[in-house]
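For this depiction, one protein chain was excluded, whereas all remaining protein chains were kept in their positions.
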Amino acid sequence: MAIILGDNQYGKAESRLVRFYRDGPRHEIRDVNVTTALRGPFDAAYLHGDQSAVLPTDTQKNTAFAFAKSKGVEAVETFGLELARHFVHDVEPVTGARIEIEQYDWQRAVVDGAEHDHTWLRSGQEVRTAAVTVDDSGEHVVGGLKDLVLLKSTGSEFAGFLTDEFTTLPETHDRVMATALDAKWRFGTTDVDWDATYAQVKRLMVREFATLQSLALQQTLWHMGTAVLEAVPSIVEVRLKAPNKHHFAYDLSPFGLENPGEVFWAADRPYGLIEATVVRDDAPPAHDAWRASAGLA
Amino acid sequence: MAIILGDNQYGKAESRLVRFYRDGPRHEIRDVNVTTALRGPFDAAYLHGDQSAVLPTDTQKNTAFAFAKSKGVEAVETFGLELARHFVHDVEPVTGARIEIEQYDWQRAVVDGAEHDHTWLRSGQEVRTAAVTVDDSGEHVVGGLKDLVLLKSTGSEFAGFLTDEFTTLPETHDRVMATALDAKWRFGTTDVDWDATYAQVKRLMVREFATLQSLALQQTLWHMGTAVLEAVPSIVEVRLKAPNKHHFAYDLSPFGLENPGEVFWAADRPYGLIEATVVRDDAPPAHDAWRASAGLA
Amino acid sequence: MAIILGDNQYGKAESRLVRFYRDGPRHEIRDVNVTTALRGPFDAAYLHGDQSAVLPTDTQKNTAFAFAKSKGVEAVETFGLELARHFVHDVEPVTGARIEIEQYDWQRAVVDGAEHDHTWLRSGQEVRTAAVTVDDSGEHVVGGLKDLVLLKSTGSEFAGFLTDEFTTLPETHDRVMATALDAKWRFGTTDVDWDATYAQVKRLMVREFATLQSLALQQTLWHMGTAVLEAVPSIVEVRLKAPNKHHFAYDLSPFGLENPGEVFWAADRPYGLIEATVVRDDAPPAHDAWRASAGLA
Partner (left out) sequence: MAIILGDNQYGKAESRLVRFYRDGPRHEIRDVNVTTALRGPFDAAYLHGDQSAVLPTDTQKNTAFAFAKSKGVEAVETFGLELARHFVHDVEPVTGARIEIEQYDWQRAVVDGAEHDHTWLRSGQEVRTAAVTVDDSGEHVVGGLKDLVLLKSTGSEFAGFLTDEFTTLPETHDRVMATALDAKWRFGTTDVDWDATYAQVKRLMVREFATLQSLALQQTLWHMGTAVLEAVPSIVEVRLKAPNKHHFAYDLSPFGLENPGEVFWAADRPYGLIEATVVRDDAPPAHDAWRASAGLA
C-alpha cells in the first residue's frame, strides 16, 4: 500500500473586482467576485515543497485585475473563458483552469425622474454565477444564479404523501411557497449570447414558479428545468437546489381570530431542501467539475 | 454604597411575521421583523425572581401576530404605534413600550410582461426600519432605513486634509464613493403619511448622493440631512451613519497598463465610518431612546 | 428655524491587527480589531467640504499599526488609552477620541502533550471588548465581552407570570436556559489590572449563571451584575444584554415516547431579550458615550 496525491487544485478566491467604463458621461459598472484555480503537475509542491512549477495565487489575482483592463469585463462567462484560456495556454505547466465568478447587480439611481449617469443602487438579492473549466477535454461553461428569493401566497399544495409512524404533518391545498433558488445550467457550446440567455433563463424560472399550480416543490423545479431546456438549445442540463422556506400559518384560535392564509411566521431552520437535475437525454458527458460543484452531496 | 437596578427592559426580538391581504385575486404582502420591549416596575423579577408583573415575551409575540390579523399591517410606524399603545394602556404594570420593526421589500413577479397577482421577488438590499417608543412622556416615532448601498464612479474628491507624521494618503480629485447608508429620522408628530414620507426621504438622500460634487463623505451626509429637513416638516432630526466602502484603484503599472479610474479592488475591512446628526435648532427634546439607539457610540 | 449640525464623529473601523512578540523562541500573540473615532470642530468638512482640520481615517489606521509596534499591545484597555490620548493630546483640532477594540482569544497548540512555541488554535466563541473615550471630561474606560455562549440543562424555572388574553405559555419548573451574553462594565478609574479584572468578571458571571436556581433570566442577570460589583471595586456599573436562546422540548408523544428534558429543538428566532443595568448608587456620572453604546435602545 502506498499513499498518493489525488485530485488537487490551488488558486486565489474572492477577488472583489469592480470595472467601470467611463468613455462618455454615462458610465457603466461591472461588479464581480473572481475565484481562479489551477490544475497540473504540482506534485512536487506537495511532496517536497518545490514551488518551481507553482504560479503564485497573488499572480493569478494580478492577472484577473490586469485582464479587467486589457480585455474588459463583459459577460462573466466570457471573462471566465479569457482567464481560463490564458492560464492553460500561456502558463507552461498548467493543464487545467477553473474560474468561478459571482456578479452583483446594480441599477441606476433615479434623480428627478431620470436615470443618473454615474450613480447606482445595489439591486435585487440574487447573484449571477458563472463557472468555466478549460482543460484538455475542452471548454466547459456553467451559468447560474443563487439566492433568487421567490414567494407565492397561493397556488401551492402538499397532499397525498406517504405516511409512516413518524408522520404528523396535515395535508394542505393552499399554502405559501417560498424559496431562495440556486440554479446552475450547463452549456453544450460556447457560442452563446450569455447576457441574453441569463435574462431568458431567469424569466422562465420566475414564470414557472408563478404560474404552475404546484403540487410539490419538486414539480415546480421540474417545470422550471424543462421550460429552460425547451426554450434554450445551448443549455443541455439544469441543476436546481431549492430550500423550502417554510411559512407557518400562526394559530390565532386561542385569541378568537380566524387565520385564512393571512398571518404567517417565517421560520429560519429547519427547512426542506429539494435538489434535482433536468437533462437532455442526448447531452454530452459532463466534466467532473460539474458534478463536484453542482451538487447532490 | 448600595447596588441598585438601573435601566432595564425585556421583550421578544425578531418575530418574523408575514401578513397577506387576499381580499381579491390581487394579493398584497407585508414582510416584517418585529421586536417588542417593555419597561415598568419589574424590579421584583430581577431581585427576587417574582414574575407576577411580568408579561411573558411569548405573550408579546402572540400579541404581534394577533394584531397583524385584527389591526392589519399597514405602515410599520402605524403597526408599531398600535402595539406600543396596547402594551402601555392595556397591560397594567407596563409604563413604557419600545417597538422596533424592520420591513423587507418585495416586487411583483413579471410574467409575460404583466405583474403577477400572487407571486413576488425580494427586491433591493435596503431594509426599512421603524422604532416607536410610548411612555408617560408621549409617543415617539423614528423612521429609517439601513443597508441602502450606493456607489458613484466619479464626482467625489478628498484633498486638503490635515496631515501628521502618520499620514501617507495621497490626495485625489476623482475617486469612487460607495456606502451602505444607515439613516434614522425622528418625527416631531405622529400625524404623518408614513409610506409617502419614507419614499420621499429615500428619494432625497439618493438625489443628494448622486448630484453633489462631494469633497468628503461628511459633506454628502450634511446635504442628505438638510435636504430632508428642508422638504419634510414632520421630521425634526436625522442621524446618518455611513461606512466609506473603499474602492482602491488597482496598480496596473507593473503590467504596462494605465488605470484611469477603471479597475478597482473593493475592500472589506477596514473602512471609514462617518456618523452625523442634522437637526432643527427648535426641535423638541428627544426621548432617551433616541440617543441610545441612534448611536454615536 | 435653522438647520444645524449635531453630534458627529468619524474614524476608521475594523482594522484587523495582529501583534506578535518574538523576543525568544516562545512567541506571544495579540489579535485585535481596532476602531477609532475622532470628535472636534469638524463643521467645515460637513458644511463646506473643507478638510483642513480633518485627519484622514487612513492616518488613524496607520497610527494604530504604528502604535502596535512602538507601544505594543498589552491589555486592550491600555492600548485604547494610548491611542485616545494621542489623538486628543497630539493632534491639534481633536477634542475627543473614542477607541473600540475587540480581542480574539487563541490557545497554544498542544503537540505530543506540550504547548507549542509558535502555533495557536482560535479558542472560545466569546470576544473581549474595550471602549475608551477621552475628552475634556476625562478618561472613560468600559470593558466587556460578547457572545459568551452559556447553557444549563436544569436549574431554571419560569412560572407565576402575568397573563392576559394573549397568553398561551405554560409554566415550567425545569427548563433549559441558554444565552449568548453581551456584557459591558464601566470602570470608575484607570488604575486597574485590566487582564486580571477581565478574567475575574468572566469567572464571576459564569459562576452565577451556573449556580443560581434561576426563576427568570432577569434574576440571573441581577446576580451576575451584583456579584461583579461586590467583588471588583474599580467597576461602578454593569450592563447586561442576554438573548433567551429558546430550547423547546420536542413533542415525542405522537411516537409513544416520553421526553423528560432530554430532546430539544434549539430555535433561532424569535428569542427573548433581556437588558439590564446594575449600578452603584454612588457611581460617578457616565459619559454620554456610555448610554449611546451600552444600549437600551
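Each chain gets a letter, A, B and C, in the order it is written, and its residues are counted from 1.
Just so it is clear, contacts are C-beta pairs under 8 Å (C-beta built on N, C-alpha and C of every residue); 3 or more make two chains touch, one makes a residue touch a chain.
Remember, predicted model here, so these are calculated numbers, not experimental data.
*Asks:* Wait, the hidden chain, what does it touch out of the ones we have here?
*Replies:* A, B, C
*Asks:* Among C:V176, C:V192, C:L217 or C:A289, which residue is in touch with the absent chain?
*Replies:* Among C:V176, C:V192, C:L217 or C:A289, only C:V176 touches the chain that is not shown.
*Asks:* For chain A, which residues touch the unseen chain?
*Replies:* 1-16, 35, 37, 42, 45-59, 61-63, 66, 90-91, 93, 98, 100, 131, 158-164, 166-169, 214-216, 218-219, 221-222, 225-226, 229-230, 237, 243-244, 269-282, 288-289, 291-293, 295-297
*Asks:* Where does chain B touch the missing chain, residue by residue?
*Replies:* 165-166, 168, 254-255, 268-269
*Asks:* To test your reading of the contact rule: which positions on chain C touch the chain that is missing from view?
*Replies:* 15-22, 27, 29, 31, 62, 65-66, 68-70, 106, 109-112, 116, 118-125, 148-155, 176, 203, 206-207, 209-211, 247, 250, 252, 254-255, 257-268
The rule is short, and it goes like this: only the chains that are shown with their structure count from here on.
*Asks:* Just curious, how far off is chain C from chain A if you go by their C-alpha centres, in Å?
*Replies:* Using C-alpha averages as centres, the distance is 38 Å.
*Asks:* Chain A to chain B: how many Å between their CA centres?
*Replies:* 30
*Asks:* Taking the mean of the CA coordinates per chain, how far is chain B from chain C in Å?
*Replies:* Those two chain centres are 23 Å apart.
*Asks:* Hunt down the residues of chain B that sit against at least two other chains at once, touch-wise.
*Replies:* Only 15-16, 62, 66 qualify.
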